[in-house]
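All protein chains but one are shown at their positions in the complex.
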Amino acid sequence: MSAFSSTVALFSKDVRSELRTRYALNALLMFVVTAVATILFALRSDVPSPTVLSGMYWVVVFFTAMSSLSRIFVSEEERGTTMTLQLVASPSTVYFGKLFFNTALTVSLTLAVTVLYTLVFSEFFIIRTASIFFVTVFLGSLGFASAATILAAIVAKANTRGTLYPVLSFPILIVLLMTVMNATARALEGEAFSEAMGDFQILVGYILAMTGGSYMLFDYVWKD
Amino acid sequence: MSAFSSTVALFSKDVRSELRTRYALNALLMFVVTAVATILFALRSDVPSPTVLSGMYWVVVFFTAMSSLSRIFVSEEERGTTMTLQLVASPSTVYFGKLFFNTALTVSLTLAVTVLYTLVFSEFFIIRTASIFFVTVFLGSLGFASAATILAAIVAKANTRGTLYPVLSFPILIVLLMTVMNATARALEGEAFSEAMGDFQILVGYILAMTGGSYMLFDYVWKD
Amino acid sequence: MKFVKYGSLGIISIVVLAGLGIPLSPSPQGWLEFPIIPGLEDKARNLFFHVPMAWTSVLAFLVSTYFGFRYLRTKEIDYDLKSVSAAGLGLLFCILATVTGALWARFNWGSFWNWDPRQTSIFILLLIYGAYFALRSAIESEEKRASLSAVYSIIGGLTAPFFIFVMPRMMAGLHPGAKGDPSGKGPLFEAKMLAPNMRVLFYLSLIGFTLLFIWMLQMRIRTARLDYESSLEQS
Amino acid sequence: MNQITLTVSGLSKEFNRRMIFRNVSFTISTGEALALTGKNGSGKSTLIKILSGVLTPFKGNVVFTVNGARIGPDDIKSAIGLVSPYLQLYDEFTGLENLLVLSSIRSNGSIRAGRAEALLDRFGLAARQHDLVRGYSSGMKQRLKYAFALLHAPGVLLLDEPTSNLDAEGIEVVRQVVREQQKTGVLILATNDEDEAAWCSRRFQVA
Partner (left out) sequence: MNQITLTVSGLSKEFNRRMIFRNVSFTISTGEALALTGKNGSGKSTLIKILSGVLTPFKGNVVFTVNGARIGPDDIKSAIGLVSPYLQLYDEFTGLENLLVLSSIRSNGSIRAGRAEALLDRFGLAARQHDLVRGYSSGMKQRLKYAFALLHAPGVLLLDEPTSNLDAEGIEVVRQVVREQQKTGVLILATNDEDEAAWCSRRFQVA
């Protein structure tokens, strides 16, 4: 119970810190607008197909996530507060606190992108099977957050060791991206919910593998 | 002369530091590979037109640049070495040193994207007028770097950094983006070199305006 | 300045009344009838609102940049207050222009948004304003905030000539006068089409909105100063 | 009163195959104070980091007992307080917020209402407790670190370069803290300064 309340306390510290200094919501929103606009620009003259649209949807999410999710550890490391956290919290508290934060960030991010997409591409971006869409977005956000959190922890330290970890981590993210793009395209094409079960299984498996693996490996990454 | 050698010294310091930590190179590789793979996946079923291809080319360059060009100032600021640099170098030395570094980074970035594109989209991405393409890529890289450098200096002093950077950059870079996308499409469509002269004039004008403006304004950004 | 306040309110009331009230007729007689412009009809009335709003938002940007520049020169925080105040109004007018333009476009060109060059440039202006405020909110130190946002708005201003001259070259436009439009000038500005009375009202409207901007700017600067002083007392 | 014992046995640490210290052993209990001394770069800070649990030793181990019962790695966090030059607090929070936030993260770290304020007052930060740490001077940051370290009344207090950045008045407060800690628990300090080392009843020369 007390471990849980620590985790919540860490989470709320990050939220406050975010609200205080980074105004992530502000910048994140502008970022999403920017990303959508850029893609809109690149596609200007074409009528995008569901595959392209769902691809672009997740590309925007991916870029936004990658540019903001890693901050969570990098900022602790760069400001030298890692040790302060180590003094007050156990590694699992840190891991779950950061994971929750990243999940919350990704979920709000996908919501923002969804709203923007429905506004901007009102003619093409029509969610025909809402159930598939929302399950995909939710599982996708979780998946992103779980992969991004451990990667962020590694990247924060990798800087000091000069490793190629981030590059090695690609395959990991690509699997996730392909699956969510696939499922989103199904939702746009109006397939039945049951058709997407395969994708969902992959996503759930992915999330479990990522969080489980991260949880076990986190100690090694976190402690010097 | 001595100002020039200082600039070169600063540039080579940044290059060495980068080779040692690989922070920017890692991020660069990660973004390029993922972005190209995602786009490949998103376009799976379609035959992309030259406009779309040139659009995607520069979107990848834009987002990748956004994830790495700001490091040049952000890392000095975060490690607290800004003051050390202020003690040894004049603002113009710093500005030009960083500008050269960012230019070098952008040029290698466009080269990497070009190679990847010709490999991955071998059927569609055929550079029919190489002269236009290479001049565009070169001037485009310079233009990106010239705007990105002063914005990086601004962002380094703010709190949001990661997400704020593309937000600030996009409106400034959009003219550049449109021009290079246009010129790249010409190269892919095989137009004559003279057709692209108008675009090149715009690019040169943009580069001059940005570097000139940045040079004059840099003092205000750099000093506390 | 009383003149600015009553002048702007008076002129805008005239523009609203006359712009919306004067009837259209196929063969206008004298000053109290507007000509019917083929393809625009009643929608032409939006000219009196949409265009001045767009103009004001651009003007506000220039004013904000100018005060930013003065701030950098003098480091007097008052210029920063002026600069933000102008930028805030600019954002407001920019949104208004976009909305009126989009509505106009919906009924004239068929959809709210077509990436016409002017639409694109107003969109960029919106993004610049958005980025400007995002930047400001990310800096705590007053002095830093003032100088960095001033630098940003100057850099943004440097790109303006490019999107004024480049954008129309790059893309086919729907706005009258754009690339590929045979008539060159738009129907409204072709001497034959834009009747003298419309013309007068249009320029009157430009003046009215400019005065309105000046009046609102003065008020905002005054409240910004008061806010600043009250926060001075608190600390 | 609790009887706290800290037993260090056979600690060694190396960085990149450079041996920093080898086979360090000592025991220290409530009522004692230990000064770690040694030249710059001898390994005092490294030893302090190992004792506080943020660095793992190459060989050997550190055992805490309270009244004879060994404390597990999770509870150690509420038994240790650390002040050191490489510890940083959050720039974007005020002094008071830093204390409250960090103590809420510490498991079972609930503190008596008013304790944080009282500590800030003791270290002369009362007037600046609502200012962001970003704007603190070096001495003010050091004072805040003391408030953070003492917040949960730790049994073991580790001080690395205890008086750095402090003015005469600040040093006086630290001296009091050191005296009090020796009564209720264990104190270990790492220092380059002969005067500070003399505050302690025992001394250990690192390397």
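For reference, chains read A, B, C and D in written order, and residue numbers begin at 1 within each chain.
Quick note on the criterion: a contact is a pair of C-beta atoms (placed from the backbone, for glycine too) under 8 Å apart; a residue touches a chain by one contact, two chains touch by 3 or more.
From a predicted model like this one, the values you see are computed outputs, not experimental measurements.
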| Quick one: which of D:Thr7, D:Gln88 or D:Asn165 touches the chain that's been left out? | D:Asn165
| note | Filtering B:Leu28, B:Ala89, B:Leu109 or B:Leu203 for touch with the omitted chain leaves B:Ala89
| task | Pick out which of D:Thr27, D:Asn67 or D:Ser138 touches the chain that's been left out of the picture. | result | D:Ser138
| note | On subunit C, the omitted chain is touched by residues 140-142, 232, 235
| query | Can you name the residues of subunit D that touch the chain not displayed here? | reply | 15-16, 38-41, 45, 85-86, 124, 128, 135-140, 142-143, 161, 164-170, 192, 194
| For subunit B, which residues reach the chain that was dropped from this view? | 2-3, 5-6, 9-10, 13, 16-17, 20-21, 79-81, 83-90, 93, 97, 223-224
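We adopt the following convention: only the chains that are shown with their structure count from here on.
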| field | From subunit D, the most remote chain by mean C-alpha position | value | C
| task | Give me the rotation angle that lays the C-alpha atoms of subunit A onto its copy subunit B, rounded to the nearest 5 degrees. | result | 175
| task | Compute the distance, rounded to whole Å, between the mean C-alpha positions of subunit A and subunit C. | result | 38
| If you average the CA atoms of subunit C and of subunit D, how far apart do the two points sit, in angstrom? | 61
| What are the residue numbers in subunit B that touch two or more other chains? | 159-160, 164, 167, 170, 174, 178
| Contacts with 2+ other chains: residues of subunit C | 127, 130-131, 134, 138, 140, 171
